[in-house]
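With one protein chain removed, the remaining protein chains of the complex are shown where they sit.
Per-chain residue numbering starts at 1, and chain names A, B and C are given in the order in which the chains are listed.
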Amino acid sequence: MSLLNNTRKTESAPRPFALLTSADKTRYWKSLQEFADQEAFQAEAETEFAQTPLQIEADPSRRAFLKASGFTFAGAILTGCSQAPVHKAVPNLAQPEEMVPGRSLYYASTCNGCNASCGLLMKTRDGRPIKLEGNPLHPLSRGGLCAAGQASLLGLYDSHRLHHPLVRGMQATWEDADRAIGSQLETIRREGGPVRFWSTTVTSPAREAVIRRFLAQFKDGQLVEHDPLSSSAILDAHMLTHGARVLPGFHFEKAFVVASFDADFLGTWISPVQFSRAYMEARNPEMQKEAFSFHAQFESRLSLTGCKADSRTVVAPEQLRPWIAQLAALLSKKAGAVLPGPALPPPAHSMDALAEKLWTARGKSLVVCGLQDVHAQVLVNFINHTLGNYGTTLDLAHPSHQHRGSDAALQTLLEEIRSGKIAALFLHGVNPLAQMPRANELSVALKKLPLVVSFAERQDETAGAAHYVCPDHHPLESWSDAEPVSGAVSLSQPAIRPLAGTRPVVESLSTWSGLRVSAYEIVRRHWKEQVFPRQNAEPSFDVFWNKALHDGVAAVTARPAGARPFDSTPVAAALSQPVAGGGEFSLVLYPKVSMLDGRHAYNPWLHELPDPVSKAAWDNYACLSPAAAARLSLKEGDVVRVDAGADGSLDLPVLLQPGQHDNVVAVALGYGRKDSARFAEAGPRWLNWRKPVGENGLVGTNAAPLLRWQDRSLTYTRSAVRLTKTSRTHPLAITQSHHSLTVPKNLAPSSGSTRPIIQEAVLPAYLKDAAAGASHHEVPSQDLWPRDHANDGHRWAMAVDLNACTGCSACVVACQVENNIPVVGKDEMGRRREMHWIRIDRYYSGPPEDVSVAHQPMMCQQCEHAPCETVCPVLATVHSAEGLNQQIYNRCVGTRYCANNCPYKARRFNWFDYPHEDRLANLVLNPDVTVRSRGVMEKCTFCVQRIQEARIEAGNRGAPIADGVIQTACQQSCPTHAIVFGDIHDPGSRVSQLSRQGRAYRVLEEINVRPSVNYLRLVRNRPEKKSEGENHG
Amino acid sequence: MNSRIVTILLCTGLALSGILLALSLADFRLPGNQQGYEPPQPIAYSHRLHAGELQIPCLYCHSGAEKSRHAGIPAASVCMNCHRYVTAGYGAVRAEDEMAAKEKRSPRPIISDELRKLYQAVGLDDNLNPAPGKEPSPIAWTGVHKLPDFVYFDHRPHGKALVACQQCHGPVETMERMRQVPDLSMGWCVNCHRDANQKGIAGKAVKASLDCSACHF
Amino acid sequence: MAELYTALRQPLIQGGKGFAQVTSDVCAPMERRPTGLWWTAFLISVAALLLGVVTVAYQIRTGIGTWGLNNTVGWAFDITNFVFWIGIGHAGTLISAILFLFRQKWRTSVNRSAEAMTLFAVMCAGIFPVIHMGRPWLAYWIFPYPNFRGPLWINFRSPLAWDAFAISTYFIISLTFWYVGLIPDLATIRDRAKPGLRRSLFAFFSLGWTGSARIWLRYETVYLLLAGLATPLVVSVHTIVSWDFATSVIPGWHTTILPPYFVAGAIFSGMAMVLTLMIIARKVMGLEDYITLRHVDVMSKLVILTSSMVGLAYMTEFFTALYSGNHYEEFTFLNRAFGPMGWAYWIMLSCNVAIPQLLWSRNIRSRVYLVFVISLLINVGMWFERFVIVVTSLHRDYLPSNWTSYSPTVIEVATLVGSFGLFFSCFLLFCRILPVIAIGEVKAVLSYGKPKEEVSA
Partner (left out) sequence: MSRRLLVGFFETESDILGVTRAARELDLNIVDVYSPYALHGLDRAMGLQPSRLPWVCFLLGLLGAGAKVWFEFWTTAIDWPINVGGKPWNSLPAFVPITFEVMVLFAGLSTVFAFFLVSRMRPGKEPERLLPGVTNDRFAILLEESDAAFDTAKVAALFRAFHAVHVEERVEEV
């Protein structure tokens, strides 16, 4: 596909040495005659130089040299005038009707960033996807898209992707691979050996059908699903209590009281985008008023969900099940029943209050648990059953298919692999050698198997051990579908022709089944036969298909999960389980919102994304509470050895994490992956450049070896690990070094020590006064000067609801993709030179053992009295007639005065030329936004390119720009709709409504810079006066 | 001695260069100014013939100007709309017809040299049948009006405001080969915007933005 | 305004010199071969200069990222050095122009080299605003010149634009002032020199000076006018430099006291630098008779005066901040003194306020080596004053999430060293090729051959 215009916008202002570089590739012209006869001119130009200064070298006199150089210089000036590179414009041979060069087209699809399968809109330009956005029509994600989903776009343009199949590690053709695999499968078909297809939960019903058909050819063919971030215990517990291995649908929007035991449902648990949106629906103070939900969180480390909790209790991981048991006992007492099993110690006061709240909100409450512990999950099921939540906030009629993996099945599979019984093993979406404990053993066992086929897109750890690697398409290149929740089906369609010689799994499987069918055929046929009959609304399949393709989603009848009524038999057994313990420290392995299970370890955008809680990027680390670190006399960045005895040990840098249990060390999964070896040289190189990778040559350390099997579950916690300090240090790239709005005690001024940057109110106070929690209210003072600037047109403004913001950081990545923000690497991040235009400030308050956390998205506030503008000597940042603080990159000389004078420090400087050498990766660049060069200031402009596009489109139609038509990238991606953008001069617009609310305030409005961003105060469902132990355990 | 000769030679050379420079001063432009740029094109397409004589509207070929930022260079398929039938200049076809009439034979298809390049590009042979074994390959035109990469000019609002194409592209209908007429400098853009705000365009008041972010973002 | 002489006062120029003696004394260093000491100093300076050139070239090639700056601290060594050098420069103008207007005759021995110092310091200072730019090759954009962008002018509201005008005006006027002062001396040297290149050069630059009384009359008028212009200019330049900070919104920068504070500080640091250089020059070049202990004494007193002014400014701004009730303002100053960069504040305070008070003692004033050490410490302290203002205000500003630290890289340190290299290389060259003492003006204050009343008046 040929592109009309240049695919990359670069800023090409004169560079210092540009004149001295020769133009060996591009042809230059000086005058028309010369241009007409380029070759002759070239020859002439060459002789002109060749005959003069060089021949004088025989005469060494200084005079001659000076003369020669003078002449050369004059000649250079003569020949150097008016040079401009010739650029080719190559139109299509035949123009597809809907494709207009320079116009973006949006196609609906399904996200493949994790198993949650959110709805996607793929923005394509000139035949290539350049941005992924949430699909507002999708019933679960409803327009939101998380950071990992946004960033998965970069995987498409990853030059390290496999571009061809590998046969025993060697490049091969598909014919060779097919022939070899086909003949081996033929043998297995004849001889009947066991065939296993090991995959993460197959969210695509069409693919599942193909896999099952493929496996059906063999006497013993099995699909083994396993999720690296497993929810197996929930399904297993439902098997015990409801007779069906089912993951219920969670309806946070219907829950007025939410109790979560270690479930990070706003961050990484099962379907965070869906849950965040639903959760916030029950927490909108304007809409909800009294029905504002109450959220209690019990966890051992500070999760993103814990940050939002109204009541957060720090509990050691081993103690979580006993706490659940207590809650179960309290609730069963209220229900008038006695809990079978041994007596429990008397409950904590806070538990009592929570039980009371839950009991009051029977049927409108929700208790969730993220533990990989079947017994704990059984108890949670019991609690939810007692509260009557099944059928209201827990949906077994529309179960989730997002996580179906079974740890037990996995364990069986691993045993089979070790025993060498398996004849053929297919691996899709899993990377066991990086995700499983005892990987060495597994690697040896894998190599002994007769046939191991991996469908990995990249040569990951496991692909290296496979006999054949048959790389799958990137999800944006292929047809697929998904049914994340029973009844909600969605389609995936390709946004680009495959960039490399890859092949969709379903095509590979159909090829090996004897008849190659294209993925499109497979999906369409599946929908015709399986999906279409599940709906009655549309009689014609073609219409149904086209509509589903257009919308990306379709609603069909759900498939019953076959759940039986609650059976309390397993509860007694769950209660009588012994509690593990012992040892000073327990290890908690957790996923980060960026790296998740590590499948995105190739993705620099996600590595660069600071963790919204720790604010650290480009690493995983051992989180310790400040007290624990003090006990071990560890400082941030000291390398500590986390020793789990026979299972191995990890050496990790320490990060101090308030709000964490003092006996817990928490380590993120998904790091130390082979895919991250490519970052060994990342970032601008200079004298003091520091490697972004650790001693292992990888980003972070893989913590998977410390996963633990317990009761046929792969659990993420482990008791009795030993921590020993090593003598090494490993600098961490932490992008926020002061964590609180309170200034250090010794520097506290008499006028108060806490800054009103984030304002918050408790719910009772808010209900009395919508403006509760306001710091001093200052009426914007009069100007010293006349108001010269009529502003009668649009005036763009933004409202950010701090109550809705979970800190998930989707906006950060969305902005990075939209605005061509470069990846600067760990060293630069550590030097506090991150380039993100929007950042999530995270502030702790309260004592370290009971921290409250607030997140604040911070971007350019587009001040009406912008301090940055006045100080720019060259008019590179000035105000637009519509209230935007414009930044003109090509005018900027880079004095950084504007950034110094920005009270919000929202400006970003190009300290170096950040790499743009990867021509494939450059295809992701947004052609609507200039790529900035070194020495230039940049910042958020409220996505002015989108404003311009909307204005021009509206102008062409002759209609005004409707509210909501322009969505900034951050706003579009936000799962909770915390960011609203619009015209504040339009009294009906959402943004002006929000800005008039009692909760609205402006950060630093006392300095009269008049920011255009209104923040809405955070409201916490806490009692007005904190009495001891009331809400905090 | 030797040095003196060299000096004389150099001085002469420099003087000659100086004369050359003086002559080219009339042509002198600041870097980036490509006023008068008139590169040869792979096919000697004549705007004078198509837009001038034949009066084909600009938007027939450059249809993107209404829908997109870029006016676009027409796809070869657009050329083929007419050139499926028109294969050579009128004169050449007449001559062949006369010759055929004279020689009492049916006229042979005449294909002009320039149009042959088009047919080759779309993979057709001289009888306008798909040429076996010939990959169609797009025509690499040489861009004439090029703005720096940090400038986002958009054709849509200008067309909507009834700015004539010639305002920026010059009298294209008289050009045998495409030539850049204005200097396309920022001042040129800005001053046109100012004029338009004062005088309106085609008798209609317009609001042409003078904001930086109208073009730079 | 005649000076009062008491019996205790020494004459300004010692050794009962005649006019010819003065001429030959001052010209001697230019006419003999450079000493080993000079060569050593010069080579060290040139080496430092080369180091600076290399590091600046590396920085321009690679990017400002080679400095230790970050998103919060956008200026550090660059602007610190800029303000420091500009401050150094101010003493030269003060000694030449302001003391000239006040008819302080003792200035004649030091004004020439003080003016040269001004020029070189302004050169050093001028480098930093250029190289601190992300795209220094576009530095000319901050001047309003006709262009093809609309035309697009510059932002006359920006203190950086003011800076550009102030610095260039300051340099041009200082250069003019210095050159005008040199013309008679150039003629003197021209007339001493044997025919040859040296004479031709001096003849070229002495503009045909003959010493005619008619021209002397105009010359005096011009000199007076230039002094009258340079005096408000020197005040305006540092006021404008202080506006870089004072017009901002950053707590610690945004204070109205900054202009007088900066001017006082500039004169203070300049005096210290003049003292340093003079003490070296009189020793190295054998000019003890011209730059006498009395000069050192007078300058020391000025140092005490300006030091006290600076100290008052420090106290005032601290008091204002604490009394303001403005949280951010209060915090910034507490943080300056007791925060993580408090050490810089205390270096500043001790070097600029505490140590100069020693000069109240005549004993210390009369010991040249002690004065020398104190002057060096003041230079250090004044550098830190600018560092404190620039960095400690920035590194912890409004939003705590932005708080960072700052530490310089080797590139920044080498650039500072390089600027010293440039300064001293220029100064040493100046000592070799031009009269370091204004011969004509010294002759005018000699007691030799004066009417009685003039001498004693």
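Points to keep in mind about this one:
Simple rule for what comes next: a residue touches a chain if its C-beta (ideal position, glycine included) is under 8 Å from a C-beta of that chain, and two chains touch if they have at least 3 such contacts.
Quick caveat, the model's predicted, so the values are computed rather than measured.
For the chain left out of this panel, the touching residue among C:T35, C:T221 or C:S407 is C:T221. Screening A:P786, A:G958 or A:P987 against the full complex identifies A:P786 as the residue touching the chain left out. Touch with the chain omitted from the figure is made, among C:W38, C:F205 or C:W346, by C:F205. Annotation: of C:I172, C:M315, C:V410 or C:I433, C:I172 touches the absent chain (contact as defined above). Annotation for subunit C: contacts to the undisplayed chain at residues 18-20, 23, 144, 150-157, 159, 161-162, 165-166, 169-170, 172-173, 176-177, 180, 183-184, 187-188, 190-192, 203-222, 225-226, 229-230, 232-233, 236, 239-240, 243, 439-441, 443-444, 448-451, 454.
One chain of the complex is left out; on subunit A, the residues touching it are 783, 785-789, 863-870, 872, 875, 878-881, 1010.
Methods note: only the chains that are shown with their structure count from here on.
Rounded to whole angstrom units, the spacing between the C-alpha centres of subunit A and subunit C is 55. Our note on geometry: subunit A versus subunit B, Cα centroid distance of 46 Å, whole angstroms. Multi-chain contact residues of subunit A, defined as those touching 2 or more other chains: 13-14, 878, 891. Residues of subunit C found to touch two or more other chains are 152. Against subunit A, in their complex, subunit B makes its touches with residues 2-3, 6-7, 10, 13-14, 17-18, 20-21, 24, 27-29, 31-34, 36-40, 63-64, 66-70, 72-78, 121-122, 136-143, 146, 148-150, 152, 154, 156-157, 160, 209-214, 216-217. Contact residues of subunit A toward subunit B in the complex are 2, 4-6, 8-14, 29, 31-32, 35-36, 52, 56, 59, 61, 63-64, 67-68, 70-71, 74-75, 77-78, 81-84, 86-95, 100-103, 878, 880-882, 884, 886, 888-891, 928-931, 941, 944-945, 948, 952-953, 955-956. Residues 13-17, 684, 686-688, 736-741, 743-744, 746-752, 755, 757, 828, 831-834, 839, 841-843, 856, 858, 867, 869-875, 878, 891-897, 899-901, 903-905, 907-913, 933-937, 1003-1004, 1007, 1009 of subunit A are the ones touching subunit C in the complex.
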